[in-house]
Each structure stands twice: as C-alpha cells, then as structure tokens.
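Of the protein chains in this complex, all but one are displayed in their positions.
Think of it as A and B in the order they're written, each chain with its own count starting at 1.
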Amino acid sequence: MDCGTPPIPMDVRTATQTLLSVRNLKTYFPQDEGTVKAVDGVTFDLYPGATLGIVGESGCGKSVTARSILRIVDRPGRIVDGEIHFRRPTTNGGAGQTVDLTKLEPNGPEMRAIRGAEIALIFQEPMSSFSPVHSVGNQIIEAILLHQQVSRRDARDKTIEMLQRVGVSSPEARVDQLASQLSGGLRQRAMIAMALSCHPTLLIADEPTTALDVTTQTQILELMRQLQREDGMAIMLITHDLGVVAEMATDVAVMYLGRVVEQAPVDAIFHAPQHPYTRALLRSIPRMRARSRARLTPIVGAVPHPYDRPSGCPFHPRCADFMAGTCDRRAPSLRPVGDQHTVSCFLYE
Amino acid sequence: MLAYIGRRALLAVFTVWAISALAFAIIQLPPGDYVTSYIAQMASMGSVVSDEEAQNLRIQYGLGQPIYVQYLKWMELVVQGDFGFSMEWRRPVTEVIGDRLWLTVVVSVAALLLTWVLALPIGIYSAVRQYSVGDYVATFIGFIGLAVPNFLLALVILYLGFTLFNAHIGGLFTPELQDAPWSQAKVWDLFKHLPIPALILGLAGTAQQIRIMRANLLDELRKPYVVTARSKGLSEARVILKYPVRLALNPFASTIGYTLPYIVSGSIIVSIVLGLPTVGPLLLKALIAQDMFLAGTIVLLLGVMTVIGTLISDILLVWVDPRIRLEDT
Partner (left out) sequence: MATPEVAIGPSTVAAAEDQRIFVASQWQLMWWRFHKHRVAVASGIVVAGFYLVVLGADFLAYADPNASEAQRSLMPPQPVHWFDGGRFRPHVYAVKGARDPETFKRVYRADPTMKIPIRLFAQGFEYRFLGVIPMTRHLIGVDGGLDAEKTIFLLGTDVQGRDMWSRLMYGTRISLTIGLCGVTLSLFLGVVLGGFSGFYGGIADTVIQRVIEILRSIPTIPLWMGLAAALPRDWSILQIYFAITVIISLLGWTELARVVRGRFLALREEDFVVSARLVGCTQMRTIFVHMVPSFMSHIIAATTLALPAMIISETALSFLGLGLRPPAISWGVLLQQAQNVQTVAITPWLMIPAVPVIIVVMAFNFLGDGLRDAADPYGR
C-alpha cells in the first residue's frame, strides 16, 4: 500500500490499517451471448470509520462490486479473480484478523457470520427491500436473533430501540406493521435500523437515497452521518449523485465500466481531478459557484454495451485525451499521482 | 377482511344460483314433462298412478305454469332435500346417488392434495435450480401432463396394468368390499385404491401448478427483498423458504379456486374410464337414458360442492396473505 494515512477525522486518523481492501476484483456473468464483465479489475481501500463514495454511471459495476463483497452475486455471476481483504473485529471491538472474503464459501457459516453482522447492506428501493408479507419488526428481529445470543423478547426490545434511534415515531406500533404501511422515508429508516441492528463495522449503502424525494434524502443522509459518528462504522456509499458524495464522503473512487479509474480524498476529486472521465463527469453537473451562463458539458457518447467493451482503456472511445496507439491497445493500471491519490490513465504513466 | 370474505360468499351464492339455473335447464331441455314420464314409467312397472296423485305432482312441480314458477317450485323441493325420482333406477335420486357423492369428494380432494404435495417441492426445485437437469425433467413431465387428457392417461394406465401386470387397476374397492357396509377395513381399502385415480386426476393440475409455482418463484427470486434477506446472513434454504416461497404461494393458493372445478370435472370422465363408484358413471348413464332428474341433481350437487370448496380456499387465502387482511378493514 502506497497510499499512506488518509485524511480521516478523529481517532481513526491513526489507524493505518485498512478495514476493507479490494484488489483487482473481477466478477463476470457468463451468458449465451457472451460474458458480461460487470466488475473487471476493481481496486480500492476503505479505512475504519471513513466514508468511501463509489461513483459512476449506471451499469458501471458499482452494485455488483457491493454484492461481490457480500458474496451474494446472483447467478450466473461469479468472482473470477481478485481479493477482498476484510478486517474482522475482535469481540472487544479492536481490529482483528484479516480474511479474504473471496476465499470463503458464499453460503458457509463464516461468510454468513460476517454478512449482516459485520458488513451490512442497505439499498435503493426501500419498498421492495422489505418482504411485503412480513412485518418490518419480524425482519429486523430475525437479523438480531441470527447474530446475537438474545431471547426473542430482547430482540424485539432491541428492534424497538433501534427504530427509535433511526427516528421512527411510535416504534412500538410500527414494529408490527408491514412495509407497505410505512412511507418511503420511514421504510429507508427501518432499513437502516435493520442494517445497523447488529452494529456492523462496514455499512454498504447502495444508492440509499435515489428513490427518495430531496427533503427525505437530506434527512436520511444526516441520519447516516449521525449514526456513523455514534457507532464509528465505515460506510461504502454507492451513488451516481456527486452532490451526495461531496456531502458525505471522505474518499471517492470513480468507476467506469467495471474498473476504478481514480481514487482520492474527496477534496482532491473535486478540486484536482486527474482522470479525463472524472473531469468530464464533474463538468456534466451544475455547480453553485460556476460562472453564470457557463454551459454544462455532457459526456460524449454512451456507456458501451457490456458485450463489446472497448479494447485497451475502456474509456478511450469517449476520451478527450485519447492517444491513438496507446489507449486502444493496452489497459492502464492504477498509479499514485499524489497523496493517497491514484489514477488509471496513460496521461500519468 | 370481512368485506373480502363477504364478497366471496356473495359470489358463491350467485354461482350456486347460476349452477341451479343450468341444472334446471338440463332437466327441462328434453321434450316431455316429468309427471307424464313418471306415469308412463309407473305404468310400465304395472302400477297405476291415480289421477289425483298425478294432479298433486303437477301442482307440486308447477307444471303448466311459467318456467320461473317451475324453477322456484323445483328449488323449493331441492332445498327440502327432495331431488325427485330417478326414472331409470325407479328410486328417489338421493338414494341412487348415496355414497357416490362423497366418494367423488374423496377422490377430488385426494387429487387436489396430491397436486399440492407434488407441485410445491417440484416447483420450488425447478425455480431454484433453473436450467438444471431436474428442471428440464420437471418441465418435460409438466408438458406431458398438460398434453395428455386425463381420460386418455387413465386408459393408457389401465391398458398397461392389464397387459404388463395382468391386473385390473381401477375401482376404489376390492370387489368383496364393494357393497359391504362401511368399516375400518373398507376405509383402509379405499385408501389403498386412491393413489392411482388421484395421480391420474391430479397430473394435469400438478403440471400446471408446477409451472405456476416455478414462474412465480422465479419472479420473486429476483426481488430486492431476497437480497436483503441474504445480506442478513440467513442460510440459503431459510432465505428461500421464508421469503420468496412464501410470496410465491399467494398466487399459487389463489389458483385452487380454479383447480378444484377442473379436478371435479376431470373426475367425472376419469371415473367413467376407471369404473370408479363416483357420480361420474352415474351421470353418464343418466344422461344417455335421459334420466334428467338424476342428471340435473348430480350437476347441481357437484357444482355446489365445488363452490363450497372454492369458498374454503378463498378463506384460506386470506389466512395466508396478510395483504388481503389489510384490505378495507
């Protein structure tokens, strides 16, 4: 690791050990028409207590990366290469042993002990993320009972307590309601309650606010930040919304077509983006302090079809700095360009 | 929930009414009226029906009055349990039908249960292991089950039993017990004879239910709540059985309402081929002999039984699906 200490606030600043370290992860979906390389060499690091924003257009492999980490990739997809090092907490909360999640049996007892308890997931559609025929409480209690040695009654109490913490009003009543009886914002709160019910060290939030209206979105993000302050877990925040990233993340990894093209602290990404894709991405969103009448520039072209990925650097057909003979021949690799700043581009090789 | 059950019950009442009208139509369709045929029948047996008696019968059945009056008179008698007199058997219809109605119910329910017992696990397996060898086998058997009409299946099985094992597969009892009064031995005998008719009757339904279950479950398996359940760290079996299967069961349960009439329908014709002592062969004979009171009664009773069965399944559905319970409470 050549990244050094990340600029993370408070006590975690000294923790040089990564919580999650993904190396060259490849998750492919073999299909009749060809193999979809949804994740094709993803590399990034996540530190305890930090928030890593994973940014990219739809279909760039963000969600598959998240599912790969949890080992719940849908068939026929499977991890074909790479490592996912995850540092398991010890019982007293200290940093414990590191395991390579790719080496574990997806449905084996060890992976299942990690899933839900140490790494939790919340995702986009709070409506369909709950079973429509089981009460919200039932589904949270189930998670608690699974990972903690408590009685059913205690689990229920904990659930109510958790719902209270995430700001669900009258949790004693809500606990027995179906997801369809809750509003979108409440559902996402309940979802967060479920995810955090076992005090995970890593929370993967896959577009947690995309389906919500702007006001609710802000509330949920604020809630996540507050809970992170209290519990100290790391968050891997997957989003296509750069605004959310700017607000939440300490670090950012930019993904394009199954690869991380740039990873850097959030300030570096917004103020000194290096990869042409990151730059293009930033130019495509409106900014508060932009010169008046400055035009937004959309990124030329569309994300290529997953079956025919461009050769070489996957971004070269849309790249402004395309260098014929280089970018379309070889694939660049992630290289450090500054303090904890890595870029995968031939401009910097 | 009550509103839902109320609606269902109301519909059931309408259905019974529709069936009774159709049954009455069947009784009325052939030329000639009941009393005239009854007198002729009695005369052929050597007994004479007095004019007074004939007149009473005519009044009882409302003959000569408008058709709806006749229908109401008939309904009045039916509600009192008087289904008329069978011309061919020269006995009251109720006596002729006897145990046969209950045996029809037993056979149909056995087929329905078998359908469930087979279709559920096979459907789940097919969906969870989509495109596996087992899935293909299940799909293939499913198609055969749908394509082979059950009476032909019955025929083929009879033929195979006869030529390969020299055994007469068919009937619901061993000949010695056929006419014996009900006893533990007879019930056991019935139980032993049930599987083959139930299988023949249930095959088409099973095939269909496997397809429904498979398709439902495949849909459900793609839903995000399955990922949620998985991400909690539940074991795969637990994930599938607690969540998607539970959800896939709902549309599955709601098809019982259509499976039951289908099975009852099938039981008629399969019983004829297999020679089961249900109402099936009786209905056929009655229709061919134009013994319309018997035929109409059988159609009516079968329809009513089916409606009751469907109503029960509707109520079960409410119990299974909390979403219906929430509806307009």
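As a working rule, contacts are C-beta pairs under 8 Å (C-beta built on N, C-alpha and C of every residue); 3 or more make two chains touch, one makes a residue touch a chain.
All figures in this text were calculated on a predicted structure; none of them were measured in a lab.
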From the list B:29, B:117 or B:137, which touches the chain that is not on show?
B:29
Hidden partner chain, touching residue among B:37, B:70 or B:310:
B:310
Pick out the residues on chain B that sit against the missing chain.
11, 14-15, 18-19, 22-23, 25-26, 29-30, 143-144, 146-149, 151-152, 155-156, 158-159, 162-163, 168, 170, 257-258, 261-262, 264-266, 268-269, 272-273, 283-284, 287-288, 290, 295-296, 298-299, 302-303, 306-307, 310
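Here is the rule we go by: only the chains that are shown with their structure count from here on.
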Could you give the separation in Å between the centres of chain A and chain B, each centre being the mean of its C-alpha atoms?
55
Using the touch rule from the top, collect the residues of chain B that touch chain A in their complex.
222-225, 227-236, 242-243, 246-247, 250, 321-323, 326
Chain B partner, complex, touching residues on chain A are 67, 70, 72, 74, 107, 111-117, 120-121, 123-125, 128-134, 139, 142-143, 146-147, 178, 180-181, 191, 194
